[in-house]
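Every protein chain except one is present and positioned as in the full complex.
By letter and in written order, the chains are A, B and C; residue numbering begins at 1 in each of them.
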Amino acid sequence: MHVDLQGPWSPLLGRLTLGAIPYTNPILIGTFIFAATIALIVVGTVLYFRKLPYLWREWLTTVDHKKIGVMYILVGLVMLFRGFIDGVMMRTQQVLADGPHSAGYLGAAHGYLPPYHFDQVYSAHGTIMLIFAVTPILAGLGNIIVPLQIGARDMAFPYLNAVSLWLTVAGAALVMVSLFVGDFSNAAWVGLMPLAELPYNPGVGVDYWMWALQIASIGTTFNAINIIVTIVKMRAPGMGWFRLPVFTWTMLSTNIIGLTAFPVLTVALALLGADRYLGTHFFTAGLGGNFMLYIDLFWIWGHPEVYFLMLPAFGVFSEVIPTFSEKPLFGYITMVAATFAIAGIGWSVWAHHFFTMGLAPNSIAFFSAATMLVGIPTGVKAFNWLFTMYRGRLTITTPMLWSITGIVLLLVGGLTGMMLSAPAIDYTVHNSVFVVAHFHCMVLAISAGIFSAVVYWWPKVFGFKLDERNGLAFYWAFVIGSVLVFVPMFGLGLAGETRRLDYLYDPQWMPLLIAEEVGIGFYFLSVLFFLRMLYVSLRDRVPAKGDAWETGRTLEWMTHTPVPFYNFAVTPQVHSRDELAWRRANGLEEAKPDRYVPIHMPSNTGVPVIIGLLAAAFGFGLIWRIWWLSGVSLLAIMVLVIIRSFNKNEGYILTAAEIEAMENKIETASVIAEQPKRLPLSEVEAH
Amino acid sequence: MATMTKAGPDTRLWNPEADEHDSISARTFGFWLYMLSDALIFTGLFASYAVLSTPMNLAGGPGPAQVVNITEGFWQTLLILGSVLSYSLASVALKAGNKGGVALGIVVAMGFAAAFLGFGLHDLGGLMAAGNGPDRSAYLSMFFTLIATHGLHMIFGLLWMLVMLVQIARFGFTADVVARLLNLRMFWQFQATVWVLIYAYVYLMGAY
Amino acid sequence: MNLRFLRYFGLCAPLLMLGGCSTDVFRLFHPTGPVADAEYRYTLILVGVMMLIILPTLALTIIFPLRYRKARKAAYAPDWSHSLGIEIAAWGVPFLITAVLIYYSFNGIYAVNPYNPKILDSAASTATAPLKVDVISTDWQWLFIYPDQHIATIDDLVVPAGRRVDLRLTSTSVMNAFYIPQVAAMMDAMPAMYTKDAFLVNKPGTFTGFSGEFSGAGFSWMHFATRVVPTADFENWVNQVQASPKQLDYTAFQKLAQPTVNIGAKPSYFSHVAPGLFDKVVQAAMHGVVYNVPDSLTKGVADDEGKAGAKAPAHS
Partner (left out) sequence: MSTHHANPLDHAEIRQGTVLRYIVAFIISALCMGAAMLAVQLKLPFLHYAALVVALTLIALLSQAALFFGLDISRAQIWKSVSLVLTVPLFIISVGLTVWAFSSLYERTMLPPSGVTQPGMSAPAVPGMGPMGAPSQPTLLQ
């Protein structure tokens, strides 16, 4: 049963030896010094200002959906930076390693990375960007905005919400650890089979990839459950289904995908795990195994996953464009219908990822047609956004610019996507960088949605707007960078450059590669402008109003800015699709509640963060085959969950008087972010 | 559309009464969604089983017809259905707040489940002893994985039942305990549903 | 092929400015032979049809934000959010376009179906039977077996002009994809399985083929020459290779299939190829034969950066 691997193994440390630490590799030493410096600065700052108790009390143990959302986004941004650096390394390698006479550095034959290192870099880039950057950021946005938009106090399951966050963090942590202890997978973010099987990948790289993905995807599934229940069960009175804001609709459809698609990934990875740990033959070429099955299972998850990421961005466009056009969204019903049409059709198109695998023409025809059908609802959405702007009164702020850019990217990505869904074209550019450029257009549209959302909702969470000037500079650097990187990449695809090359045999590609490298330079600039935007905004901190943009339309703009921990002092009664716009039209936007009632709040708990820590230890143990560590961690998680279930966790009550006092304090421009120190109800009764 | 309605003097803008949400139905619905995701795990496994149970996947080893024992499988079906029936009857006792009845139903359900698992282990153990373990061929890998995944769910359910027996004794029927008992009922019934599918597809179809 | 003039639209692509004066580098703009021609034609048709909707939408995306800026005080309809006509058009126009695309996509599937391209039925002269070539991708070279000629080559695919070529593809270890951009449809080469591909080139020429699916450390060096030569030259070449002292049976193949980075894709030639070698390779993989990748090509960067590369020569 158990696979006996070659090489040293000890009961205490498993396969882990000193040789796993890359202390001889100059690139990784540099990375380590950089990461260690940042970590020291962060830890030092926290200790110097004695913020450790605050950090524990208000953040690490929090169950507040807004703080959890902020932490999700923070993790996502850190991973986005890591993924970006991977991108820089790939582009630099390719520009250095073009043509048989290209020089080699650091011991590599061409360029500065030997194949095995380059392969890890591109695998990490894809895994990180999709699973550990974009997914957490979107989950964070959903966490912050959905309860506010539907007038709820919190998510349906605040404790589970924290567990989801820390599982995602555990996965991300494993990816980061792989930089300094051992290797990451070299079999692409999709896990190429049978390349990821033991004979071709006997090291720990694939295990790192597999367990990081597995743990994080459990977190995502939990988060999906939470958001769906929140939307179905926790809406404010009066908010019928057809008054639901479109962002909330998209989060609902996206999380239905998350709930149903991620389990299939779990299966695919678990079967691969069985192959690697127990010696089964699911995806081996021989002994009856069938690695096409892995490809099939992976894309059953993988293609809905694309829409899982895309739909929230559509939701953002649908919020930002009406706000800055001062008009309701055009065609609300068709917008919702289109959202669900995309989610539904998206479930039956996955085989277009392997048209070149020998499928019969009639199967190919089905999947090709289904894929093209997705173009219809997507087109509807684009038209609806355009006609929202039509006869509007547009203020072109940075969120609006990002949203319009998102539409343009969607058009380019849609055009190339439709091309790829036609097999006659796919046969010529499948697995070329044309495909890479195509899906980057889509991911850039998602990024545009993310940046749009971050700038748009930033004041709601932090109480001040982001600096527009630096925001614009960030925008332009990013857009120019994108054009310079991805237009030449389409060209290279048409030139026949296949994906994942660490050495390019055709010196004629050089000019395009150089253009891409210049584009990467612009991306670098955009990171600097982004940081400067944060710095300047934080320095100037101009307090924003509850309705920060003054043309907000939905419920989240009705509460204070920044949002107090209890969201709404009194739950609003909803009368209209765009409740705030309706109240404004009736002169009621300043209306205050006339009386307050006690609010039941959940208590903070340290269990989720400990579960996250144990999950990371569990994964680490399995990766290095340190069986005792995995066993102990798994047992500890189970014991912890059981013990907690014996804890009558009933939260605490905010009294009406307290709420009134806090509301008055907010009126005089104070911020209510911290929860009062209070014993949970059960202990109050015990005293 | 409500968008156009005008606010009147008696328009209610805030609704303090709306604050309490029904936590039991939120929890059972949340757990139901978890089970749907679990059902998708089994969907993935069934799809894999369909792909890996052709003559091409036997690698010279035994195929479905040689591996499954449909009479033993039928006893297992009766056992798991009996276990679910027993737990369901416990939940009828819950209506009356009858602690002893609930505990009895759960204990009987555990007994049936243990017997079910015994059969399963005997089956898989026999295969392994004959050299037809999960590393023999892709088909056997798949067969073992499908049965073992269901078995792990059952073991998890047994653990959960143990915890619930303690909690009933200790806390009585509080909202938390009741919600957990309801979720456990769904979880347990779901195992029987999955088993029926496994029995029909793997055993009965395989034996033909 | 009547649409061939359309390729000059490709010349207008702004990319070309970046690519210098020559368009030779954009291989896909220079299809050769009926299969690639058809693929290129479908590309142009589909892109053309889509432009009917993409271009106007793109224009509106730019015009509306400019036209309805607050400062311009254009017409403002604060409550307008529904119009049956526009919504029907918003669904109807994409629906029509998609229907047209699906129609062409279906046609294309059967026209260039790699297992049996319809387009070749009409194009290939029936006088000569198709040339059979068995393709085996190893880690990391391409072995081309000519079963009827009993010869084999590494990284050098030579075929006669004007004759249909039928390929069978497999792999010894991991998945690869067979890809000659201007000539043949991309097709996966998979261990323990076979796939098929077919192409025809009418005029002599030289092309570069690649592997399209990442397969490990030597993947980037997995390119191969494709030479289309006049029939007479092909016969000569076959005779030459048939005289090659190197012979290929299964034992020799097993040595050859050991992981090898063939820098510069240097060709080798074999005579007396054992019959049924292709099937034997497929069956071996089905029985679980694998060619482990040696440590120095999978070991961590921790051990020694560039150890594998350091052994490789900088230039071929």
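One rule holds for everything that comes next: contacts are C-beta pairs under 8 Å (C-beta built on N, C-alpha and C of every residue); 3 or more make two chains touch, one makes a residue touch a chain.
From a predicted model like this one, the values you see are computed outputs, not experimental measurements.
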| item | value |
| --- | --- |
| Chains in view touching the one left out | A, B, C |
| Omitted-chain contact residue, chosen from A:232, A:337 or A:671 | A:232 |
| Contact partner of the left-out chain, one of A:180, A:277, A:347 or A:464 | A:347 |
| Chain C, residues in touch with the chain not shown (by the definition above) | 115, 190, 192-196, 254, 258-263, 266, 279-280, 282-284, 286-297, 308, 311-313, 316 |
| Interface residues of chain B (partner: the chain not displayed) | 20-25, 28-29, 32-33, 36, 39-40, 43-44, 46-47, 50-51, 54-56, 58-60, 70-71, 73-74, 77-78, 81-82, 84-85, 88-89, 91-92, 94-95, 97, 173-175, 178-179, 182, 186, 189, 192-193, 196-197, 199-200, 204-205, 207-208 |
| Interface residues of chain A (partner: the chain not displayed) | 3-6, 198-199, 202, 232-233, 256, 260, 264, 279, 284, 286, 290, 292-293, 296, 300, 347-348, 351, 357-360, 362-363, 650 |
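The definition used in the following text is that only the chains that are shown with their structure count from here on.
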| item | value |
| --- | --- |
| Intercentroid distance (Cα basis), chain C paired with chain B, Å | 47 |
| In chain C, residues with contacts to at least two other chains | 79, 286-288 |
| Residues within chain A bordering two or more other chains | 281, 284, 286-287, 328 |
| Contact set on chain A toward chain B in their complex | 1, 153, 156-157, 160, 221, 224-226, 228-229, 232-234, 236-238, 243, 259-264, 266-268, 271, 274, 278-282, 284, 286-290, 293, 296-297, 300, 328, 570-573, 575-578, 582-583, 586, 588, 591, 593-597, 599-600, 638, 642, 645-646, 648 |
| Chain B residues within the chain A interface of the complex | 1-3, 5-7, 11-22, 25-27, 29-30, 33-34, 36-38, 40-41, 43-45, 47-48, 51-52, 56-59, 61, 133-139, 141-142, 144-145, 159, 163, 167, 170-171, 174, 176, 180 |
| Chain A - residues contacting chain C, complex | 19-28, 100-101, 103-104, 106-110, 114-117, 119-120, 182-183, 186-188, 192-195, 199-203, 205, 281, 284-287, 291-292, 325-332, 334, 354, 356-358, 361, 364-365, 368-369, 372-373, 375-376, 378-380, 382-384, 386-396, 400, 404, 407-408, 411, 414-415, 418-419, 421-425, 427-432, 487-488, 490-491, 494-496, 498-506, 508-509, 511-512, 515 |
